[in-house]
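Structure first, commentary second.
Every protein chain except one is present and positioned as in the full complex.
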Amino acid sequence: VTEDQTRITSLASDGLRDALTIADLESLARQRMDPAAYDYCAGGSGAEATLAENLAAFARRRLRPRALVGVAKPALATTVLGRRLELPIGVAPVSLQRLAHAEGEVASARAAADLAALFCLSTFASRSMEEVAAGAGPGVRWLQLYLLRDRGVTASLLDRASAAGYDAVCVTVDVPVAGRRHRDLRNGFRRFMAGQPALLRDLAPQANGDREAALARLDAIFPNPRATWADFEWVCSRTSLPVLAKGVLRRDDARLALGSGARGVVVSNHGGRQLDRAVPSIDALAEVVQAVAGEAEVLLDSGVRSGADVLVALALGARAVLVGRPVVWGLAADRAGSGVAGARRALELLRDGLAEAMVLAGAGSVDALDPSFVA
Amino acid sequence: VTEDQTRITSLASDGLRDALTIADLESLARQRMDPAAYDYCAGGSGAEATLAENLAAFARRRLRPRALVGVAKPALATTVLGRRLELPIGVAPVSLQRLAHAEGEVASARAAADLAALFCLSTFASRSMEEVAAGAGPGVRWLQLYLLRDRGVTASLLDRASAAGYDAVCVTVDVPVAGRRHRDLRNGFRRFMAGQPALLRDLAPQANGDREAALARLDAIFPNPRATWADFEWVCSRTSLPVLAKGVLRRDDARLALGSGARGVVVSNHGGRQLDRAVPSIDALAEVVQAVAGEAEVLLDSGVRSGADVLVALALGARAVLVGRPVVWGLAADRAGSGVAGARRALELLRDGLAEAMVLAGAGSVDALDPSFVA
Amino acid sequence: VTEDQTRITSLASDGLRDALTIADLESLARQRMDPAAYDYCAGGSGAEATLAENLAAFARRRLRPRALVGVAKPALATTVLGRRLELPIGVAPVSLQRLAHAEGEVASARAAADLAALFCLSTFASRSMEEVAAGAGPGVRWLQLYLLRDRGVTASLLDRASAAGYDAVCVTVDVPVAGRRHRDLRNGFRRFMAGQPALLRDLAPQANGDREAALARLDAIFPNPRATWADFEWVCSRTSLPVLAKGVLRRDDARLALGSGARGVVVSNHGGRQLDRAVPSIDALAEVVQAVAGEAEVLLDSGVRSGADVLVALALGARAVLVGRPVVWGLAADRAGSGVAGARRALELLRDGLAEAMVLAGAGSVDALDPSFVA
Partner (left out) sequence: VTEDQTRITSLASDGLRDALTIADLESLARQRMDPAAYDYCAGGSGAEATLAENLAAFARRRLRPRALVGVAKPALATTVLGRRLELPIGVAPVSLQRLAHAEGEVASARAAADLAALFCLSTFASRSMEEVAAGAGPGVRWLQLYLLRDRGVTASLLDRASAAGYDAVCVTVDVPVAGRRHRDLRNGFRRFMAGQPALLRDLAPQANGDREAALARLDAIFPNPRATWADFEWVCSRTSLPVLAKGVLRRDDARLALGSGARGVVVSNHGGRQLDRAVPSIDALAEVVQAVAGEAEVLLDSGVRSGADVLVALALGARAVLVGRPVVWGLAADRAGSGVAGARRALELLRDGLAEAMVLAGAGSVDALDPSFVA
């Protein structure tokens, strides 16, 4: 940071520019969101032990920097499943982003595209695949998919993803049922009522106006606790897109995913929103990386809040990380604007924080990171 | 949790329905109980280190969920000593339940019976064995037994248990003397005066109205610090019911229990009410399970407050768990009602929490749980 | 605790009787002492890290109780250096006990004698050896000795100890200089001015009334940073009493003590008043016990505040423990009385707490305790 940069930042009067950390963005977001919607986004399941542990597990790790490596500008670019990204960071498939900003996923996808970051769209996005593809410009985009109780609906989603130019499908494997979120229950918060998933309009166009009827249709196909790795395998066979398994925390499941056709695995505890007390994903990463043994790519989400967190995950074997809440806070902080600048600010904070951490740690590129950087 | 369930719960206005956690029930109970009676139920011995550690030791454990197991509805049913239970949870032998609700043990026993859970009646219950048997309907019921200083009284309790259809006898082995409970001493709380144990009426029917004389009779036979495993063995020989030893925390004692005729062992530190600084029972479980080596059944109490806690105990080898304070809080929270709904709510919270944790952890039945689920 | 005992305790209105813990006594003492004198007694050196760790290190240890051992009344009696004690607890050589009570060491020594506990008199006691011997009645008494810069004074103390019937000499080896106590410096507290050591009168009888001159005399011989094990050896040769080394925290020093003639070793960090950040003595106990290998007796002080603490120390190999601050708090809490009752109350709380912990842990005598009782 030069003197000039310091001055410019200090003179900036708008909140986004003043935000130095993801926590700053969250603070702005909290002021600007409906409290129940904020709770839905911020909260976790049960006693929120995993929600807290996700952050604590990153914070416990210490870095071992190398000196005088001569890195002026570290190379953040990488490839994920063969596609180039300018940074090893993606937007996690957070549902219902209209809760944060009216533009919803179109804004966050555009922010990702602007930075050549990965974007992953939720099955329960507020905006449709096609709206996002059309509105966000060219970029690497994945569709997150639930294994719904109706294979016809799943198949149609896969077909639309291919048609709309999505690059991969990321199948969530850790939602046999939705985790019990006490905040939502206490708030009486009905997420699909408040967040208006585009899928609801697809499923029940005729239910126009009758939201309860539409919700009943959705309830009939989601969640699907009977889904198994055979269903995952069916998805792999049904689409020509590469398929990843998101929500893996054990070596045996990593092997099952590979055996079922997964080209990638996302180590995740769903941001602390599914099984409370599940291991922090950063604690499960090494086990999964070892089990995968280079046969597929390993990503990670849950708990990434800073560039140093990204560095830790990459050093321990992740090819990239996904971030959910940080982008939501960016969207909501930019509620009065287009949303794009806010979401971009979140990604930039992480990107610039990663770059700074890599320079200070003496890592010239993401490939240079290895476990010796983590104590 | 579907949208509908969310809505219904949020609309419920009565406290029991709104309670999402055992802590919620305790909060209601605290408001509705006499403070000294609350302290008696909530407190532990000494500095209450073990009381706190019991919960902390569960909270420290992390879960390793499996994905896509295809479990729609996990099988919670099990058998304990050959009797079928619909859930691996029982009511611990908490004394003097009239402190929480006028119906006392009849209400909690009925709640257990309603759910086909185990019920264990304390030697110092407010209600008699026969009242409970008559009032609570069919169910698996055990009598908790102290090795009193008068074998005649003990024998009569054993005979009455058989006659009243009790299924087993659970001998408490960790009360050579009563733990020193500072809250009670500071409150000047006299539990047997306040809680009216049915045994007192049995022992001193002639002392009608003269409570001090009746208490003196009780003081003469309880506690019995001279009791040994030979007395335990005598109980086994004196009854045809299966006998368990409750209060075992070491492998050597587990072997002694088996050698003395125990058909089961309950790993317990008496809910932190006896030796303060004793190991949390969940920390002692693996050692006892290993020592017992399948020759008897192992149960656990002390510190179970959520479905995830139950899952941890089962994964580490417990056949079932017992819960005391949660049921007391349920009774007291339902003070204005029958008591049954409150006690049932406590058990339901644990049952449903266990079911949810098992679905999210990918365990289709209690038999599927093994130590690999716990990090 | 029977019902009757509960009632009696709760009805007691005087503070001493109501005190259930050493912390209760300290609370009374704090109210009744001069603040600077309280700080002198309560405080430690430096940042008081060791002061706090002494307690925390005990609190971290968990107990593994045995069941149904048949212990009605555990045998607390032991011998130390061949002398019988009714409890394995002694009064540590706390200096200047007149700061707590006008009767000073005569009161605490009498309390110890009443209970047949060990009493150790400080070189800097407010009362003389002879006053204590005459006023406190028969009992096992040791003299704590500093290796002063004047061997003549040391020799005279040894001679007087023999003459006055003391049973052993406990040489403090961890005071080459006095630890820097920030509380005292901030309070401007001059301990020897406030606490009136009897030794000062012995040293400078002619300085009658001129306290500064007397203090200068004392400053000339204490502390003695040049003291070595050779001086310790000289003490052993100079007296027929058995000699212990107090303030040993390492195995090599334990061996040096034995090689220099020590009959016993007291594992101690001087209650956190000398080297701040020194290891808690309970953490150093096992190392010293192993090094001593039965060739001498091992005692422990620093951090003992409850019967469970005593049990832990005995289980890990201590023959007895010494307690300092607890007795001071007892004296000060009984400021309006004789002091004896207060000091006795402190010792009784520890004795009864030990007895209760032993009964609950299933240890029939102090000899029955072994490391398996500590997790």
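So that you can tell them apart, the chains are marked A, B and C in the order they are listed, and the count of residues begins at 1 in each.
Operating definition for what follows: contacts are C-beta pairs under 8 Å (C-beta built on N, C-alpha and C of every residue); 3 or more make two chains touch, one makes a residue touch a chain.
Everything numeric here is computed off the predicted structure, so don't read it as measured data.
> Give the residue, chosen from C:K73, C:R180 or C:R201, that touches the chain omitted from the document.
C:R180
> From the list C:E130, C:D252, C:E295 or C:D370, pick the residue that touches the absent chain.
Residue touching the absent chain, from the options given: C:D252.
> Taking the entire complex into account, which one of C:V279, C:V312 or C:A332 touches the absent chain?
C:V279
> When the complex is taken as a whole, what residues of chain C touch the one chain not shown?
Counting only chain C, the missing chain is touched by 46-47, 49, 53, 147, 173-174, 176-180, 182, 184-193, 215, 218-219, 225-229, 231-232, 245, 247-250, 252-253, 256, 269, 274-280, 283-284.
> Tell me where the left-out chain touches chain A, residue by residue.
Answer for chain A: residues 1-4, 6-7, 9-11, 20-21, 59, 61-73, 306, 308, 356-357, 359-362, 372, 375 touch the chain left out.
As a convention for this text, only the chains that are shown with their structure count from here on.
> Drawing the touching chains as a network, do you get a line, a ring, a star, a complete graph or other?
line
> For the sequence-identical pair chain B and chain C, what is the superposition rotation angle on Cα atoms, to the nearest 5 degrees?
90
> Nearest whole angstrom, what separates the Cα centre of chain A from the Cα centre of chain C?
Here chain A and chain C have centroids separated by 61 Å.
> Chain A to chain B: how many Å between their CA centres?
For chain A versus chain B, the centre distance works out to 43 Å.
> Where in chain B do residues touch two or more of the other chains?
Residues of chain B never touch two or more of the other chains.
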